[in-house]
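Note that one protein chain of the assembly has been removed; the remaining protein chains are unaltered in position.
Up next is subunit A:
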């Protein structure tokens, strides 16, 4: 299956180093000179640099499609005993697809930000950070070894930290930034240990060395507390810890909703389209390791399925437009891990690809709405929106397209990728495939419901925000924002067309393109359906489309036709509603289970009891001794203190001379 490694050549495509290189240079220049010299022209350099990266990534895509893969080191980064790791690039279908996706979206979001961030005092800082992020993300996806992956991994985390806390004077923003970084550290803890284990068993951190010899660990075990655990399981699960943090899966999902404190373009680029999908990318990149361990696959599937379901139940209860979309992101990332957990890595990557466009579009649309509402005390609150269709038609239409796409309406991008995941799950070789499929189909209904709840609450009905806007009318955003919206809308429609399945007359080009890297999942047709495979597949497809349509219909019923139904659940099932509204209470659970006890231990135990009383008194002997000796020294020292230095200097010299002559 992976005999294709021979395809990699080391002396080609060195130009790809410019793809991350350009945004890096732009970022450094903007950061250094932005405050004094560039100021309100700070967008030019980053925008041009990322556009340049985009063109180069298209060239790389072209080369890869025509059969040139590259794997080379730029320079040696860390070299010590038995370990040598470089800064290097591995360009193959998987990485080149990520490069093109990241560059295209990053460029459009850069342009959108010119309008969205106009007039902000930190204008230059924003562009410096966001192009630094682009650099980091590109380094992450194009790495040829685990250490550079980890570099990118942490660097995107830093940029995310900086951008969530962009308006750092707001306490909630500073809190959210810190929370994101620290929660991710928990994942990175496991990830780093996983990388160490890889090094221990393979003696190298290069992907090619590891993946070409991955079968060597197939039967290795490690003894942990008396249990023999397969090494592959251990490595896969530790690496997956990192993915759980970065891609905000349960139980480390809590940072992502809070991350919405950042400016909306950041939410679109980092917290929807690119960074949060790095976990999925990493799992796909390391799929050979995961495939060795059914346990790890089960865990991946379980985490994905649970997050997918949980987030989809929370989203319909939220009123902050960005939070709803954030929970939708959690849920969709869950879909991607569900795909990975049933061995359909290409399907997961396909959904990652389409999701990037329609979710970025949703966020940017929401940003456009927020831009219109920005005089309101809480511009994100959907309860003060409504009827915006009339005021901002371009935003409305593009938002509608994205919502139809995520709801899985046939022909749009989200339909193809979600359907691919559900079909792969249903026909999976893994026993949990059917369960994953069932949950996925039900969540498809929820997805359509909460997505169209946003559409109807925001754009339909009467405008409810006159009072908070003091009678002002909301207005459409400037062209510099709406043009990117329209361009990304094309992606939200057409991104799926590269993966139209065979039964719909397509060529499933995406899966074939990825196959040399990600392999083909095995298709297991259930007994009794051997001859009706196509019918079954159509049936599944029909079911998920029906679920989507039902969700849209229900949203229309509740939020347009009979608004009185909106209070039905809060009235009849207050406990359930409250549980969902408070996000299953995970924040509170962590606060009382982890944060408070840690601070308690730090303050009371370490700070007060041990350090002050136990150690001080034991090590110092009797404190009285200190006082007595101290008192003595004090008396001895007073008066001539200023000459001590002098005496010392002479003393040392004198000692040397003395010893030299008299011994």
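We adopt the following convention: a residue touches a chain if its C-beta (ideal position, glycine included) is under 8 Å from a C-beta of that chain, and two chains touch if they have at least 3 such contacts; residues count from 1.
Everything that follows uses one rule, which is that contacts and distances are computed from a predicted model.
For the chain of the complex excluded from view, the name given in UniProt is "NADH-ubiquinone oxidoreductase chain M" [choices: "Xanthine dehydrogenase", "SLBB domain-containing protein", "Glutamyl-tRNA(Gln) amidotransferase subunit A" or "NADH-ubiquinone oxidoreductase chain M"].
Only one of the listed residues, A:185, A:434, A:464 or A:520, touches the absent chain: A:185.
Summary of contacts with the chain left out: across A:116, A:151 or A:240, the touching residue is A:151. Note on the undisplayed chain: of the listed residues A:18, A:33, A:199 or A:319, the one touching it is A:199.
The missing chain lies against subunit A, touching residues 31, 35, 75-83, 147, 150-151, 153-155, 158, 161, 165, 168-171, 173-175, 177-178, 181-182, 185-186, 188-189, 192-193, 196-197, 199-200, 598-599, 601-603, 605-608, 610-611, 615-616, 618-620, 626, 629-630, 633-634, 637, 641-646, 648-649, 652-653, 655-656, 659-660, 663.
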